[in-house]
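A single protein chain has been omitted from the complex, and every remaining protein chain is retained in its original position.
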Amino acid sequence: MDIDSKPIVSLEGVSFSYNSQPVLQEINLSLFPGKFIGIIGPNGSGKTTMLKLISGILTPQKGEVKVDNRNVRTIPRREMAKIISMVPQESYVAYNYKIKEIVFMGRIPYINQWKGETIPDYQISYDAMERTDSLGYAEKRIHQISGGEKQRVQIARALAQTPRILMLDEFTSHLDLSYKYEISKILQDALKKELKCIISVFHDLNLASFCSDQLILLNKGRIETIGTPQEVINEYNLKKVYRTKPYIIQHPELSIPQVIM
Amino acid sequence: MHKRLMMPMAILLTLSLLVLISFPVWGNSQDNLFPITLVDVLNTEVTLLQKPERIISIAPHTTEIIFALGLENKLVGRSEFCNYPLEAENIENIGLMSPLNLEKIISLKPDLVLAYGGYQAKEIPRLRELGFKVLVTEPTSLYEMLATIELISTACGEPKKGRELIANLQERINLITSLNTAITETDRLKVFTGSNYETIWSPGKGTIFDELITLAGGQNIVANLEGWVPVSAELVAQAEPDIIIISSGIMNPEETDKMKQDVIDHPGWSQIPAIRNNQIFTVNEDLFYREGPRLVDGLELLYEIFTQVREK
Partner (left out) sequence: MKFLPKSEKNEYYGYPNWRSKAFFILIIGFFSILIIGFIALNFGAIAIQPQKIWSIIWQHQTDDSLGLIIWELRLPRLIMAMLAGMALAVVGGSFQGILRNPLTDPYILGVSAGAALGACIAIAFQYTMGLFLAPFLPVFALFGSFVSIYLVYLLSRKRLHLPTTDLLLSGVAINFFFSAIITLLLAISRRGTHSMLFWLMGDLSTASWQKVSWIALPAFAGTIYQISAALELNAMALGEEEALHLGIQTGKLRLKIFLTGSMMIAAVVSFTGLIGFVGLVIPHIARLLVGPDHRIMLPASALMGSLFLLICDTLARSIMAPNEIPIGAITALIGAPLFIHLLKRRNDSDGY
């Protein structure tokens, strides 16, 4: 893990509103390489919007979003696709593609329509499937496999895109316990190998605490706190943001906080 | 109003006769009649180099005109709807009037095609493009029907036969109109005719049926409405027609009785004079809608019906 002093992603005074309804207000944030960053907060606090602002799908009304010290508005979409890839929350694939075809789609930013995929593209895709343990159903079709398998295919596709930043939007929504564990291992592994940074929105606070190096707690479009899971997940913060009193215990083996009802 | 109508109509008919008689004569003998240039209803100039020997008629009225002119031996094709006279059935059928089967037409190698204006707008230019002589007719009045006979007979190189036929028809028309000059406006019987569909469509001003009713001494109840009009049952009840005429394509007694009964049973119509006095007549629609020489038969039939009703 190389520690770089320059931030890879920074938001400077970013405000975004949708239909004149403020979603994010005056966000100042710098994300440094080599970290697994979790974004948490109640529904409607602007978590997903933040991801979209970083990847340039949405443009803020105020402020600047920078990736690699460049304003995202100046980065062409195709180039952006080589920097950031995204694992969607849940996605419906419109037609019944084969799994391997879906993973190959991760190579779209790199290939020419008329030339098609080349051998390195196949090899990168193959590796991505191998790492996500999805080789076994590569020949199956997307509508035949389970929700957990689909999620791994999406991660394989995102890794085949060879990004520097991987973003995930509540990737665990459909997964059972073993899948959650496996996927978090895959992600940690990828972060060690080639990724500069992982930014993930979490719904599940315990998983966020388990996966992340740094947590951003959003509340009504503003950043409540940023810090390690230990710093962020405490009774004071959670009560303030979620408006219920949670009980917080320490994980028996790892020194991370876990929330129980 | 009807007295006012009678005069112009008489003048019109006399004039039309004059016009027809004075129609340009293209030659004294048939030999130097061709080449000839004619103008059809689409305002297209059609030049015929020779006397046509293979004619295709794609409209029932042109088929009837050809037969009435005695030129049926030149007919090599006719449409599916050309069912009169019966001998027409012996002529090669080229199918529906629209879309035209161009292949069939071309294979018959016609030197003259008689087409109907409204239905074949797409196919006619294509036939002309391929070098076929197409003459389009679409008579919308009795006079135009006579002019169409003139046009077709001239195109066929038999203007004399045409003039004879026209003179004969004109004479029959004149007889009826002369018999009707005595009828005053109040004498005119109110006539309703309409299709027996869910929506009643009735021929109004500008249709041949309306013209025939007026000439035969009747008064069409929708004469003040333009063209074919959808008529409400209320309008019919309010107009109190003296006669109801049902025109039908099927002329077997069972069917016509049923149609009559439907009219009698029509809700709200029981007080109409025509129904109270049972003055409902079924007629063959081809005598009124097919723009050929049989329109004059239709006129005579209407005159008979009106006279019969009036005498009662």
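When the chains are written out, they are named A and B in that same order, and each has its own residue count from 1.
Here, a residue touches a chain if its C-beta (ideal position, glycine included) is under 8 Å from a C-beta of that chain, and two chains touch if they have at least 3 such contacts.
None of the values given here were measured: they were computed from a predicted structure.
Remark: the absent chain touches shown chains A, B in the intact complex.
Contact with the undisplayed chain is limited, among B:K122, B:K258 or B:R276, to B:K122.
Which of A:E12, A:E117, A:E182 or A:E231 touches the hidden chain is settled by the complete complex: it is A:E117. Of the listed residues A:L29, A:I57 or A:I145, the one in contact with the hidden chain in the full complex is A:I57. Among the residues A:I37, A:I102, A:L191 or A:I223, only A:I102 touches the chain that is left out of the figure. Of the candidate positions A:S85, A:T132, A:S184 or A:N237, contact with the hidden chain is made by A:S85.
Interface with the hidden chain, as seen from chain A, comprises residues 52, 55, 57, 76-82, 84-86, 88, 91-98, 100-102, 104-106, 108-109, 111, 113-117, 119, 122-123, 125-126, 129, 138, 157, 161.
Touch with the hidden chain on the side of chain B covers residues 80, 93-96, 98-104, 106-107, 109, 118-119, 121-123, 125-126, 129-130, 227.
The rule is simple: only the chains that are shown with their structure count from here on.
If you average the CA atoms of chain A and of chain B, the two centres end up 80 Å from each other.
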